[in-house]
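Following: one structure in structure tokens, then a few remarks.
A single protein chain has been omitted from the complex, and every remaining protein chain is retained in its original position.
When the chains are written out, they are named A, B and C in that same order, and each has its own residue count from 1.
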Amino acid sequence: MSYFPNIKKIEFEGVNSKNPFAFRHYNPEEIILGKSMKEQLRFAIAYWHTMTQDGSDPFGNPVNLRPWLGETEMSTARNRVEAFFEILEKLGADYFCFHDVDIAPEGNSLAEFFNNLDEITDLIKEKMDQTGIKLLWNTANMFSNPRYNNGAASTNNAEVFAMAAAQVKKGLDISKKLGGQNYVFWGGREGYESLLNTDMKLEQDNIARLFKMAIVYGEKINHKPQFLIEPKPKEPSKHQYDFDAATALQFIQKYDLIDDFKLNLEANHATLAGHTFEHEIEVARINNALGSLDANQGDVLLGWDTDEFPTNVYDVTLAMYGVVENGGIAPGGINFDAKVRRSSFEAEDLFLAHIAGMDTFARGLKNAAKLKSDGFFEKLKAKRYASYQAGIGASILADKEDLKSLTEYALNHDHPTLESSHIEYVKNLLNDYIH
Amino acid sequence: MSYFPNIKKIEFEGVNSKNPFAFRHYNPEEIILGKSMKEQLRFAIAYWHTMTQDGSDPFGNPVNLRPWLGETEMSTARNRVEAFFEILEKLGADYFCFHDVDIAPEGNSLAEFFNNLDEITDLIKEKMDQTGIKLLWNTANMFSNPRYNNGAASTNNAEVFAMAAAQVKKGLDISKKLGGQNYVFWGGREGYESLLNTDMKLEQDNIARLFKMAIVYGEKINHKPQFLIEPKPKEPSKHQYDFDAATALQFIQKYDLIDDFKLNLEANHATLAGHTFEHEIEVARINNALGSLDANQGDVLLGWDTDEFPTNVYDVTLAMYGVVENGGIAPGGINFDAKVRRSSFEAEDLFLAHIAGMDTFARGLKNAAKLKSDGFFEKLKAKRYASYQAGIGASILADKEDLKSLTEYALNHDHPTLESSHIEYVKNLLNDYIH
Amino acid sequence: MSYFPNIKKIEFEGVNSKNPFAFRHYNPEEIILGKSMKEQLRFAIAYWHTMTQDGSDPFGNPVNLRPWLGETEMSTARNRVEAFFEILEKLGADYFCFHDVDIAPEGNSLAEFFNNLDEITDLIKEKMDQTGIKLLWNTANMFSNPRYNNGAASTNNAEVFAMAAAQVKKGLDISKKLGGQNYVFWGGREGYESLLNTDMKLEQDNIARLFKMAIVYGEKINHKPQFLIEPKPKEPSKHQYDFDAATALQFIQKYDLIDDFKLNLEANHATLAGHTFEHEIEVARINNALGSLDANQGDVLLGWDTDEFPTNVYDVTLAMYGVVENGGIAPGGINFDAKVRRSSFEAEDLFLAHIAGMDTFARGLKNAAKLKSDGFFEKLKAKRYASYQAGIGASILADKEDLKSLTEYALNHDHPTLESSHIEYVKNLLNDYIH
Partner (left out) sequence: MSYFPNIKKIEFEGVNSKNPFAFRHYNPEEIILGKSMKEQLRFAIAYWHTMTQDGSDPFGNPVNLRPWLGETEMSTARNRVEAFFEILEKLGADYFCFHDVDIAPEGNSLAEFFNNLDEITDLIKEKMDQTGIKLLWNTANMFSNPRYNNGAASTNNAEVFAMAAAQVKKGLDISKKLGGQNYVFWGGREGYESLLNTDMKLEQDNIARLFKMAIVYGEKINHKPQFLIEPKPKEPSKHQYDFDAATALQFIQKYDLIDDFKLNLEANHATLAGHTFEHEIEVARINNALGSLDANQGDVLLGWDTDEFPTNVYDVTLAMYGVVENGGIAPGGINFDAKVRRSSFEAEDLFLAHIAGMDTFARGLKNAAKLKSDGFFEKLKAKRYASYQAGIGASILADKEDLKSLTEYALNHDHPTLESSHIEYVKNLLNDYIH
């Protein structure tokens, strides 16, 4: 059966198409920088926003109309698998992502939850085999259940830690079963509500403990997905430990996790932390830790995670330039961690919104490829940092200078000639790539 | 001669004093937690805000009335030394801090600047010898001069890097001459105005290069102040590399500077980065990197560094509790990186404002000491994390568990009993310590 | 029956009490500025946060333990009335506030909802008569139901407007039945999710239309509560029309509603809009529009409405000073629009949290009264604005000057003598009132 009988497979029809259910920019097989767009972009759809999100907000009841609700929680869960793969196939997305609680009801015990997960992942595996769609990453939701009120790995309650560990083990078992390429940790409650009653060191030590257990377990079951930390500064926590890319890197350096962990970066989390998305991508990239991207956009005038579908071509172009510079995003991908606005409550909006996001990333990729081909940024930087290519600059980079030698140099070359950045002109030129 | 003939040495007169030029809470010799308040607090006064700040702002001309302006820049510089030590002595501050450009004019060449510095530091040394007042830290201003438009260590211009190196060398020579206990790097322009033309990796590598040169040079001249990085997220830069404590730690870990560098944390910089001051102090403390404090306060409804004198007893209490937990702040101190409001333009406001700040920190220290003596936070946390003292919790901390064993445990202990934090009650009790 | 058999009436026991279930600062019958504290503070408890809030957040499931859940929605609703009045009485709060949907289930039709409201308000009336507790204000929730997705009065759908009107009529009927002293409009969805598809003028005109209908209807049924608008800048809307006090005043001026409407101001809404609470209170006060207060506090480092119980004595002192200046808050009151943190999930936390809030406001009131009795701010301002008491200043205030006469004056009095504000000293003195 079909949940969307009136919606056909979304095809590329080009910029003049008036068909709302068509791509006007995303052409999956078009070759960009030597690879097809679909290989470059590795689009994934998020189970939570697409299948379980109900449109409620802190001041509003559920509003979303979804055709897959069943009689029982488990029948709904089974219907969702059907509907999800229909959406994936019709949108032509090759990957998907989920939390454990997205796909199966928790029931009344951990054992029941794990049984439910087994049943649903059997269904998912079947669908994957039929369609060739792959699991970009899965994760354990360790923030919604009341037991995680004060954190999961960073909880003050050792029994809760044990339950978190059990969810992670199950998550890795599922990852192996479904051939997951990455495994994500987003610590929504790994932080604090109040610093007054928090032992920050114990809590961070325990997060590292859980991560190490995960590495060891992966080796034991002979399944090594790329582990990813997803930074976010706050919400629901007052302060989350993985505040931003640099903070997460500080953590994995300190606890010697750097060989096993990279970062899953999200646009809206970047701006909530006071950074641009491209900044976070660059920080990860130069530390060899760019793992995967959660594609969405925030509203910089709002102070919470709005998770809008990405439609800002400017920002996406700069993000995709970072991906291009990184030599691609694999084994990560572009996961739409984005939800339809509350006013877009019809089921077909799920298609319209993903089309908007995919078209926007297609534009961004094409713009980035053009910038790369033209050497736009490379020429700009080569000229700007030219003084390090020879003379005293080269000597500095070669670590041949010290404070004394440089002081002598400075006293003899007292008035360096500075050059204007002409940055307004640069931005004007850049607009021609984006518009 | 005296610049403040009508102001006597500020004495402790107790809470009932109506004398504006008296301490009502700061009693230097009072013993708190086994040491005198002055030993605990190690107050320092900042040359820049006290001696050179003129009250201008981006929309306003200078307004401050200062009695020490001379005929020439050098005579003003000499007068300032006189006036500064009069202020230090009258306030009873044992320490001071300065940037190179605060104390001497830059002149027309680096050589002239260095000569000026030599002359003024001779004067300063004389005053230090006479008064026993000590240098908490000095630093090189590598952000005001036009040559640092695009950064100092992170500049795109190698000749500018050389000049920065020369200033650092001179700074360390001065530190040795004056017995400086710490040496600070605040990278106001070590970041970017636009990411579009920035090579972040090269720039950060070069900052690390300069820091290493400083360590080597210190060893060479046999003078090892504690090196400190002062994080700030932005302003004047669009984005400064040392965004916050965690980011600075990530940097010193990555470049293996962790044995030589700690952090100089500022309250207003913390809030600009989205953190509380006590958060930043805790992050530094648990990473063994709490170096020194820049005491001020920001206005959380304003988006720039207001550097107000600290008068918020609540915040200062929590900051001082972190210092107490750290076993004190030495060899760092409490440096008033604070400026009088533009409307407080009279010279005597320098006294009134420092008295306000010192009284506030005295209150904070006494509150923190009481919280410590009563074990307020310790008991709270001991109870809250009790589950890690025995059983499965102790086994987790002893690294005896793995995902499999914890899963077994979890399946057998499915419904942990959670306890309320009663955090509103905790805050109500805490108010009795603060008010 | 009692829902809290172990909790007795909360009594004032003074600052040395170790009893968590006692007031240490709020002494209801103590006379402050000529009236008892309870008359000055007019404390109200909010039905929504106390009775219906379940501790869920955008990333977490319900967690609050509440002893009053029944078999059906209506039995729960009836139990809540019992439990609520037990809480009101034990805390000694004389007033309460509610939205229609807080007290009764909406059922499957508007008619069913109204019937449910009738039944429950009968119960409430009975309780009011028994206890003497009064209704500070009620309101209609016109933001949670899916039909209000795009606003209530500002909806794009005229049928939805009609339903909003029906809820308002019912709200006024209930207000009359229960003797409500005020009636509040908080327009959570009266704003926009996207400006792209919004007709701002039509929407604002329609809000004014609904307000005028409410005034007319009140006159018709011979019941005139004080109408109040509650400003909030955003959340759940991207942008709410009643952004802040000034914006709400602009609205009631423009639509000639100024004789019938005042403002209900909330601390957390103030800071979300970029203002302090005392600023908003002052704006309302000098425009003769200070109606009532929603007591809570936000976290200025977080960008959403956290609705914490107020424990910041400094802020509450300044807020209460505004109330004192206003000659009191009646017929408004101090309504705890505050919710326990998610970690305070036990039912007794409702008592502990309100005690914290009431003690904090008691401190604030006492501090404000002392500031008033001492003429602290009055003397400060009298001195600061003294130049308007005579000479050219008095002539300006008497509207006797014009640009020409003042130009002549200025040319003859070219260099005004300015005086320092000594604002740091003022803040230091103020601390002695607060701490």
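Convention: a residue touches a chain if its C-beta (ideal position, glycine included) is under 8 Å from a C-beta of that chain, and two chains touch if they have at least 3 such contacts.
Predicted model only: the values in this text are computed from it and were never measured.
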| item | value |
| --- | --- |
| Contacting the left-out chain in the complete assembly, out of A:Ala353, A:Leu371, A:Ile396 or A:Ala410 | A:Ala353 |
| Selected from B:Ser2, B:Asn108, B:Thr131 or B:Ser194 as touching the chain missing from the view | B:Ser194 |
| Hidden partner chain, touching residue among B:Thr76, B:Asn326 or B:Ser343 | B:Ser343 |
| Absent-chain interface as seen on chain A, which is shown | 15, 20, 24, 271, 274-276, 300-301, 309, 311-314, 340-341, 343-346, 348-349, 352-353, 355-357, 359-360, 363, 418, 420-425, 427-428, 431-432, 434-435 |
| Those residues of chain C which, in the complete complex, touch the missing chain | 109-111, 146-147, 149-150, 156-163, 165-166, 168-170, 172, 193-202, 204, 206, 209, 213-214, 216-217, 233-234, 239, 243-244, 246-247, 249-250, 253-254, 273-276, 278-279, 282-283, 286-287, 318, 377, 380-381, 384-385, 387-388, 391-393, 396-397, 399, 401-404, 406-407, 409-411, 413-414, 416, 418, 421, 423, 426-427, 430 |
| Footprint left on chain B by the chain that the document does not show | 55, 57-63, 143-146, 148-150, 188-189, 193-194, 234-236, 238, 272, 299, 301-305, 341-343, 345 |
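Everything that follows uses one rule, which is that only the chains that are shown with their structure count from here on.
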| item | value |
| --- | --- |
| Chain centre separation (chain B, chain C; CA means) in Å | 39 |
| Interface hub residues of chain B, defined as touching at least two other chains | 274-276, 418, 421, 423, 427 |
